[in-house]
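Certain chains of the assembly are absent from this excerpt, and the rest are unmoved.
Naming follows writing order (A, B, C and D), and every chain is counted from residue 1.
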Amino acid sequence: MQKEILIAGFGGQGVLFAGQVLAYAAMDTGKIVTWIPSYGPEMRGGTANCTVVIADEEIGSPLVKNPPLAIALNLPSFDKYEELLAPGGTLIVNQSMVDRGAKRGDIHTIFVPCNEIAEEIGDKRLMNMVAVGALLTALTEVTVKDVEKALEGHLPARHKHLLPKNYEALKRGFEHAQKVPA
Amino acid sequence: MATPENLVYDRPEAFTDTPTHYCPGCTHGVAHRLIAEVLEEMDLIPKTIGVAPVGCSVFAYNYFDTDFVEAPHGRAPAMATGIKRVMPDRIVFTYQGDGDLASIGMGEIVHAAARGENITVVFINNANYGMTGGQMAPTTLPGMKTTSSPNGRDVETQGYPIRMAEMLSTLDGVGYCVRRSLHDPKNIRLAKKAIRMAFETQVRGLGFSMVELLSTCPTNWGMKPVEALKFVEEKMVPFFPLGDYKVAAGVAQVKV
Amino acid sequence: MPKEMWKGNEAIAEAAVRAGLEAYFGYPITPQTEILEYLSKRMPELGRAFVQAESELGAINMVYGAACTGVRVMSSSSSPGVSLMMEGLSYIAGTEVPAVLVNVMRGGPGLGNIAPAQSDYNQAVHGGGHGDYPRIVLAPSSVQEAIDLMVLSFDLAEKYRMICMVILDGSVGQIMEPAEMPEMRPIVRKDFDWATNGAVGRERRILSSIYIDPPAEEVANFRLARRWQEVQANEVRYKGYFLDDAEFAVVGFGTAGRVALSAVRAARAEGIKVGLLRPVTVSPFPYQVIDQLTGRVSAFLVTEMNMGQMFDDVRLAVKGRVPVEFYGRVGGIVPFPDEILAEIHRVAAGRWSVDADPRDSWQTRMASVISR
Amino acid sequence: MPAKGWIEVSDTYCKGCELCISACPQEVMELDMSRLTPKGYHPAHTFKDGCTGCAICALVCPDAAITVYREITKAAPVAA
């Protein structure tokens, strides 16, 4: 088994942390995993992205050209990765930041109003966790529980009080995605 | 009704249309603008060849409408020397950060100054390495936290800040060497005058000229741009006193 | 120890600490600055020496000084910074003191960019500083391997009184993977009979790289060469995948090697009998291994993140007996498995390069790719 | 009575750093929270009368984003 997940968005959207949480969750369940960020000029301002690979044997390339799973938190990422996604793959799109629908019919595009949901929960920074929750509907190797444990284990101490809200965000994202007719 | 007559201030000619890549509120931009204004006022744009450093200002060449080269980290004064020696009628200036000029480039700047190379150096002292993410610079204040002095600069083990303007002023080759700051309108005006004097020094062949500018790095200091200006005024100016450290006789007579 | 998630650069720094690093001297440069930043906190905590040098030139000579006292010392940098260390490295080699240097390679030449590259292979393995001197060069492809090789690097440097370089591309420095850290080794100051640590109760010692009398220098050169023969005999390391029944083999080090692994697996899935050889020590280079492989495989495909540097070492081992093809991406681009898979298909189909130098044919093939 | 002036802030260059705002002696500037520049910043603007065209905002602007005008015929001296 090997699954590749690409997560992309603006600098401030918690893209890298979302990927790390997935990686930790997979690691804690005994999977082999890699997390690799795009680094370099893009970092200052601009968009950020990271790739997480989850497998049960030594991982070769930490990067893939056509990931089967992806999260696009803003429009530029949506434009870019909708094109690159592998046929049959699943793309979670942050509806709050895009103004258009899906172009491709050969992939599952799931629109989730991450910002709104996060704000409902009471902290717009949780937007990335909502997206992760949604992704889990397509990433069967990692459960919501796994991610909750990972958050518990790796959320910086000063944010620990936000744990319940993070769980909430995951749950809401997951549920919302389930409701979407695949 | 906007007409030339009532235009008070407009973006300098010497600038290209490219917006800078600097972080919001970073005074690198102010320093750039002052240089551009001076080159324009002195009518030097086509004659000028700039030398960009390695640092946040590595892309300086994108913003000035003059020929430009990009030097290895710290070696701008050597490149400028090479250019000026074969093109003495050109105006050659380097633009360097404090890591570039005061750390890795110490040998090159001291010797360019000692040789009295007829070049102008604009030295941006922002007390850290901006481009690489805020490490300690030779100019980092005692006790100041950076990503490579996580507990605050301990002068016992990490050394004392270097005051470049003072040090270079001990060299006979130096025609003009001053320190200014960019933290408020008054000081920005003084900084511009100093930059003008520096280029006048070169135009008249009066030797090495340098203007050290106290500048901000809001991003790596973790401050709002406006707070960063305060930091310069309250913390940096006391440690890096503003003033004229060397104004050679010939230069002193220059009226601008 | 349990596996923890480590970022490549930080894992390298911590592994060095565990291996008994007593002093670090470095200068910031992307994409390896995390090593310096990590140690700026960690070393003082442990009461060990950390100095952010004025430059890479300063750093390598601080390393040189500390190395003369016999302690475990290292520096780290990236391509342009490493180029500034060439004189120092040559002196260290000539003085026969152990030192470890990490080069997290970026796109070049010149200032280039900060993206992952492998284009300093020749500098690290063949050229570099002036004069004839051997050096050990290790090329990790994962965080765990980086940790293990960091520890090894100090042991080898010390054992052979030689420079040990660890070269990796920026992506190995940035990647996060679960990995196991070794136990913290206690600092033991071995009293080497060559170390200039103060002539207290013994004859004084001198360490230098001068042999003003040519015959003496010749003897020194041969002593180094002799030691290198030992290294070649004992320290060659590599990893083979699917080689037993392979009809041809891909050769790649570091990230290029691990990307190739994905391609090789995919090819195997298609029933193509291809294997992978990933040199772990690029110096000493596994010439024998490739020499023997040449008897069994009918072709090699070398893949690197440069214009084809290790490629020549493979050809030296193959000696023209079978075709050696090349595929690379350069300037900071990491190839995707698909690209290498396509090359595997080409080789499997026997579509050999037409030029005397396969790199010329590769350049022609790339024309379409790079122009876009 | 003070001279009357006005400014134009370029959306291409303004990064919403607020240096001009804190420098404006007449305190007539603020970020325009109703608008985003193409780069995603809230640009500066004058939110009420009182600009004298002193050009101090332009003097402190790191991005040369401000053009300053003054409602008098003889051209005023350049900022610095």
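Operating definition for what follows: contacts are C-beta pairs under 8 Å (C-beta built on N, C-alpha and C of every residue); 3 or more make two chains touch, one makes a residue touch a chain.
Quantities reported herein were computed from a predicted structural model and do not represent experimental measurements.
Summed over the whole structure, each shown chain label occurs as follows: A x2, B x2, C x2, D x2.
Please note the rule applied: only the chains that are shown with their structure count from here on.
Chain centres here are Cα averages; for chain A and chain C they lie 34 Å apart. Note: centroid distance chain A to chain B, computed from Cα atoms, is 44 Å.
The centroid of the Cα atoms in chain B and the matching centroid in chain C are 39 Å apart.
Along chain B, residues 23 each make contact with two or more other chains.
Residue numbers of chain D whose C-beta contacts span two or more other chains: 39.
Partner chain A is touched in their complex by these residues of chain C: 3, 5, 30-31, 113-115, 170-171, 174-178, 258-265, 332, 334, 336-338. Contacts from chain D toward chain B in the complex involve residues 5, 8, 10, 12-13, 15-19, 22-23, 39, 41, 53, 55-56, 58-76, 78-80.
Taken together, the chain B residues at the contact with chain C in this complex read 54, 58, 70, 72-74, 99, 103-104, 106, 129, 132-133, 135-136, 138, 147-151, 157-158.
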